[in-house]
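A single protein chain has been removed from this complex, and every other one stays in its place.
What follows is chain A.
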Amino acid sequence: MDKLIFGRYIPGTSWIHRLDPRAKLLATMFFIIIIFLANNWQTYLLLLLFTLLAVKLTDIKFSFFINGVKPMIWLILFTVVLQVLFTSGGETYFQWGPIMVTSQGLLNGVFIFCRFVLIIFMSTLLTLTTMPLSLTDAIEYLLRPLTKLKVPVYEIALMLSIALRFVPTLMDETEKIMNAQRARGVDFGEGNIFQQMKAIVPLLIPLFVSSFNRAEELATAMEARGYQGGEGRTKYRQLHWQTSDTIVMLTFAVLTGALIFLRN
């Protein structure tokens, strides 16, 4: 689990770290949308430079971002190869039945590769520089208009933050149960697929049961501390929108304009 870079927060004090989580969340979502505007090498180059600048601003080692791409690399390569082999147009270098390598195909392959890498870089940047907790706050804030549609936004936010808070606790517990079952002779991750699946049962069921106990104790503790539901609560954590956040938003507007101007 330690290799999993996605969703990992790296504490820091860079300019990007200090941005409002709402700005970062909006910007990342926006980036993923406008990346589909790019369709020639100028636009991709612009996005690439922009992303590298953002990465530079985080003060986080570049290798972290590369690690973010690694788990996805097979999916990326598969898509790229498909694009290269099955796109027609431009100069044809090689053809064998429906399979062909064309200049257009190669170009498309490179573009798809860039698109994947840029999206992953940007989302990694978001999770590396933002505390999961602030992200929940941002999500709650951005979902708030939905309360008018009777969506229980406060409850969703509370669920999210409790879930996040219990991730490490449950990981520890999983580890403990695994070791306890190993000590009693269960082999995890060995044998054929059916044996492996069967070995998971003595891990899952105790984990399930203990989650129920936890849930009940937590609910009791919450009730004892006066929790009566999401309505009418005040908030301890507050988000502050600063000038730098507005600057980020403006930069994205300019970037979008430039993309629309440069695309074919």
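Just so it is clear, a contact is a pair of C-beta atoms (placed from the backbone, for glycine too) under 8 Å apart; a residue touches a chain by one contact, two chains touch by 3 or more; residues count from 1.
Methods note: contacts and distances are computed from a predicted model.
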Can you work out the missing subunit's protein name as recorded in UniProt? Choose among "Electron transfer flavoprotein subunit alpha", "Energy-coupling factor transport system ATP-binding protein", "Short chain enoyl-CoA hydratase /Enoyl-CoA hydratase" or "Na+/H+ antiporter subunit A".
"Energy-coupling factor transport system ATP-binding protein"
One chain is left out of this view; which of A:Leu26, A:Ile112, A:Leu133 or A:Leu203 touches it in the full complex?
A:Leu133
Among the options A:Thr13, A:Ser63, A:Asn192 or A:Gln228, the absent chain makes contact with A:Gln228
Among A:Ser88, A:Gln195, A:Thr220 or A:Thr246, the residue in touch with the chain that has been omitted:
A:Thr220
Touch as defined at the start, partner being the missing chain; which of A:Arg18, A:Lys56, A:Lys70 or A:Arg165 qualifies?
A:Arg165
Touching the absent chain: which residues on chain A qualify?
132-133, 136, 161-162, 164-165, 168-169, 172, 213-214, 217-218, 220-228, 232-238
